[in-house]
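A protein chain is absent from this complex, but the other protein chains hold their places.
Going in written order, the chains are labelled A and B, and every chain counts its residues from 1.
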Amino acid sequence: MPLIQSSNLTPELAAMQVEVEEYARGHGLDFYPTIFELIDADELNMIAARGGFPTRYPHWRFGMEYESLSRGYQYGLQKIYEMVINNDPCYAYLMRCNGPIDQKLVMAHVYGHCDFFKNNQWFSHTSRKMMDETANHGTRIRKIMDKVGVETVEEFIDACLSLEDLIDVYSPHIKRRADRKSSTLNGEREEEAKKPRRFRSKDYMDTFVNPRELPGEKHDVEPRKVPEHPERDVLLFLLEHAPLDGWQADVLSIIRDEAYYFAPQGQTKIMNEGWASYWHSKIMTTQGLTTADIVNYCDHHSGTLASSPTQLNPYKVGIEMFRDIESRWNRGAFGREYEECDDDAERRRWNTNAGLGLEKIFEVRRIHNDLTFIDEFLTLDFVREHKLFRFGYNPGSEAYEIESREFPQVKQQLLSSLTNRGRPLISVTDGNFRNRGELYLKHEHSGVDLQIDYATDTLENLQKLWNRPVHLETIVDDTKTVLTYDGEEHECDYGESLSDLFDFSEDSED
Amino acid sequence: MDIKRDQRRFKQIVRGRIRDNLRKYITHGEMIGRRGKDLVSIPVPQLDVPRFKFGKNGSGGVGQGDGEVGSPVGKPGQGPQGAGGAGSEPGSGHLMEVEVTLDELAEMLGDELELPRIKPKGNASVEAEKSKYNSVRQTGPESLRHFRRTYLRALKRQISTGVYEPLEPRVIPIKADKQYRSWNDVPIPHVNAAVIYMMDVSGSMTDDQKEIVRTESFWIDAWLGSQYKGVQRRYIIHDAVAKQVDEHTFYHTRESGGTRISSAYRTAAQLIDREFPAELWNIYCFQFSDGDNWGDDNRQAFELLTDRLLPRVNLFCYGQVESPYGSGEFLDSLEKQFAGNETLVLSEIPDKDGIYESIKTFLGKGR
Partner (left out) sequence: MTLAQKLLAGLQTSLGQTSVALTVDEGAREVNCKALQCEQLAVTVTDLTLETSELAGIDLPRIQAASQALCSRVNYLLEPISPIETDAQGCTVQMRSNPPQQDDNGCRYYELLLRRGGSVALHRYEKQPGKARVRVPAVLTHEVLGRLVDDFSQAVDGI
């Protein structure tokens, strides 16, 4: 399928687009030029399988998504009403089979998304030319496959995908790759023959200033600390230090670029869907519908907002939160005085006619992501009114159960699951572990253990790139655990205590 | 659109998955659904790229709706982040239905159980045994192969070649362990083949045993179907009296008469006389019973076997299943009476897990 150059809308739909776009701009929404493409259900599945892009690099996972979507196995609640691409111009798809009311609703919804992509600061560093770039990525990888072999490349991609979460979503900008020639740890190992540097020091301080060697290690070389600080952008670290062939580095950097592109979408799902729903609702109810249409609209609208018992519906929670914020800022229900007011009734009656609602939500959509959004704006009243609860797995009954409806618990759980897009925080702490060029990662444990079998499998993939032994330090059942894979065997050091390694009571040799 | 390419690749990998788990599918034949004459559907867990992720005790979340504290909620979906877009994981834990042709399935079975191709008797060309397993297929789900499987295979290999040192257990999976065996394409001879299934449906045979028979016969049919073009199938049920029936009746009948196995043999022999002259047909018999034959019937049964069945068939397989009362003495008696007879193959199938071995025993002769 060729890149979408121009839209194929019918005259009616084209006119509808003009109309809806005018409404959207009238409300203050700001977006790149937007192109709608009319497609059928099967094409939508193909595009959805590729994350919304008409073309991606060849890989079985897209085939699997397509297979699954074709058979109607839906993931979670999200039905594919629309797919909007963060790009300049914005691309969006309309289903051929939808009636005019639905098309209008989708258009209004899409403009909400486009505004969000353009204005939310967490997207400010994403490429706006991703349409072209994904095509380019596809071409590059196909060329590599031609040269090196389809399966070799595919296996390598599988290994990279295993690690694609290991980027730094909180860094203010995407770090560019350092010059590879200067720091290939593994390659330079053999040439090293430096004398260890010893500082003069008082005896009792010596073991701290001149660290004792690890037992069994007779190396004279002083260990170099790379990275200097724990590095969350593990993919970057690999790009800079792993012994990769040229084509491998190419592929890995493509995967990394795409991961960074998609990351903010994962971080802003609730807000983005809420924002888009807010606007389609507003436009449709104030401008888009005749009375006859209302029924149809409600049907479609409620479909997006339907709840499932376990899954938080981001559309619903998002839109309700925005409405809540708007209402509160309209009536001045914020700030120190309001926060300090204890009287429920008074809080409910509170109205200073501040009228700041609209302004506030525009500001919110600009600066927050889901984590800060929830942190700042989720209220007790909201939790109660929308019947939010926290659920968890009960190993006794082997089922998921409602654990609590208390505001602090619910909020805390939500914040946890939103942190780092619900993935564990993992950093490289040492690229020269044991002074043998081994890779050491650390999981910043925040109360939840890793799934160990997945972790060991992932370590295998990591080792494929690093070539030397790799380690992951984590906590399992409150005990420090180090998983190791050396290319042939897995090891698990459970409960190793640091004091076994270092004995500070003896004098050091000098 | 080249998503089809990705889809094909995915299906290829899934087939590899099915192969890897074929033993499970053999044992739990009920998992396989029929989709028409030559197609079956097999549930396969969705493929997952491993990642660092939280374990079960972290898979809680926030939901909305009614319910008391402590009440159950359905299995969570992808969590508050929802799905969609690249960068989200494929649905782990979901099952996909994959369609496979019977011939493909038979091929996997042959690989898994290392079944020799059948050498039909008579005028058909005889295939050299060497035609199997010469080519090594390069494709396969390498990237998804779990470490432990490769390790175990390497270990087995080392033990069998005498290389393994228990004190120095460094097992190194060599490339050969990671490859798939496959057929060279050999033309299927055009000869006639018939298979006769016999089952004891007397009071002591319950539904569990019938399930086992059904599963086993499914695989036998698939295998024979891949070895011959067009196989005639006949079904005989018996208690003290035997009758020929259709496939559905075969699996859904229960009688309360006593067990006289000779009745089934007699009916089978008559059937062969009538429809399948031995010079023109490759005949296969598979008989299942719990082995609790009544009193003096053994004598007649053995006579029929000796005079009218064994001389005519390529293969006569007796599978003894276990009823709630255990199994009887028929198998032991057969063993004593027919020791050394190459046409008769005996196998015990104590439970579902025995199906795998039983199929291997029955079909492992290449007859």
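The working rule: contacts are C-beta pairs under 8 Å (C-beta built on N, C-alpha and C of every residue); 3 or more make two chains touch, one makes a residue touch a chain.
This one's a predicted model, so the numbers in the text were calculated from it and none came from an experiment.
Chemist: When the whole complex is taken into account, which chains on show are touched by the absent chain?
Modeler: Looking at the complete complex, the unshown chain comes into contact with B.
Chemist: Which of B:Gln64, B:Ser204 or B:Gln287 sits in contact with the chain that's absent?
Modeler: Residue touching the chain left out of view: B:Ser204.
Chemist: Determine which one of B:Ala240, B:Ala269 or B:Leu310 touches the chain that has been left out.
Modeler: B:Ala240
Chemist: Give me the subunit B residues in contact with the hidden chain, please.
Modeler: Contacting residues on subunit B, toward the hidden partner: 202-204, 239-241, 256-260, 294-295, 324-329, 332, 350.
We adopt the following convention: only the chains that are shown with their structure count from here on.
Chemist: Per the centroid of Cα atoms for each chain, what is the distance between subunit A and subunit B, given in Å?
Modeler: Result: the chain centres lie 44 Å from each other.
Chemist: Hey, which residues of subunit A end up touching subunit B in the complex?
Modeler: My answer: residues 1, 43, 46, 48-52, 55-56, 58-68, 71, 73, 75-78, 80, 151, 154-155, 158-159, 161-166, 258-259, 262-263, 265-266, 269-270, 307-314, 316-317, 386-393, 395, 397, 399-405, 410, 413-414, 417-418, 421-424, 426, 443, 448-452, 454-458, 460-461, 472, 488-490.
Chemist: Inside the complex, what are the residues of subunit B that reach subunit A?
Modeler: Residues 1-3, 5-13, 46-47, 49-88, 90-91, 94, 96-97, 138-139, 142-144, 146-147, 170-173 of subunit B touch subunit A in their complex.
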